[in-house]
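Just one protein chain is left out here, and the rest sit where they should.
What follows is chain A.
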Amino acid sequence: MIKLQNIQKVYRTDTIETLALNGINLDVAKGEFLSIMGPSGCGKSTLLNIMGLLDEPSKGNISIAEQPTGKFNDKQLAKFRNQKLGFIFQSYHLIGDLQVIDNVELPLLYRDTTAKERRRLATEALEKVGLSNRIKHFPKQLSGGQRQRVAIARAIVGNPEIILADEPTGNLDSAMGNEIMEILLQLNRVDGTTIVMVTHDENMAQKTHRLVRLFDGSQVQ
């Protein structure tokens, strides 16, 4: 589903050159739930951003859903992200000025979907994460776990084949973290969604199909 070949990422400033990723080769199969672990600054999020086409590698090739993405222009990348990928972030990234339902609808705004259809799909997604009674709330009126569930609903509303989750339980206590993990596991098990999750939590990582460890930008497991 996701194929990374010899991925290298270098961050350059005027004086410093930092090698964030070095020679990463990774295949993620369709329906797989993969977790990525490693110490802070080892390149986990950079790798996830590259998989999510949010960042470009300095070297190497990426292929997602059998499509090489290297020559995509901005519009093609945006369309691809919109249709194939769903994102979950540690800090939720909900828009505070929008109600829950409007936050969930966000990816559908960039599709050719009617307002009625958007509302239906968003409501369904919120039902899936158990938040159908919070659709008119604003993010600040929700707990951390509820916010992350809204973020999951937003990630799945467009029915993407792949979900990329960057420390989705990182800001939550263990009970809430387990709840979120359960939702992700269910999405993977029931809907067959491919999930790549960056985590610091060994317990969460153990629940996934496969674990990849990074250290100083290189894959060590």
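Quick notes on this one:
Just so we're on the same page, a contact is a pair of C-beta atoms (placed from the backbone, for glycine too) under 8 Å apart; a residue touches a chain by one contact, two chains touch by 3 or more; residues count from 1.
We adopt the following convention: contacts and distances are computed from a predicted model.
The complex appears with one chain absent; UniProt names that chain "FtsX-like permease family protein" among the candidates "Glycolate oxidase iron-sulfur subunit", "Molybdopterin-dependent oxidoreductase", "FtsX-like permease family protein" or "Cytochrome P450 107B1".
Of the listed residues A:A29, A:L109 or A:V220, the one in contact with the hidden chain in the full complex is A:L109. Contact with the undisplayed chain is limited, among A:A29, A:I95 or A:V220, to A:I95.
For the chain left out of this panel, the touching residue among A:L26, A:L54 or A:L185 is A:L54.
Across A:Q5, A:S58 or A:Q83, the single residue that touches the chain missing here is A:Q83.
In the full complex, chain A contacts the hidden chain through residues 45-46, 49, 52, 54-55, 74-75, 77-79, 81-83, 87, 89, 91, 93, 95, 97-98, 102, 105-107, 109-111, 115, 154, 158.
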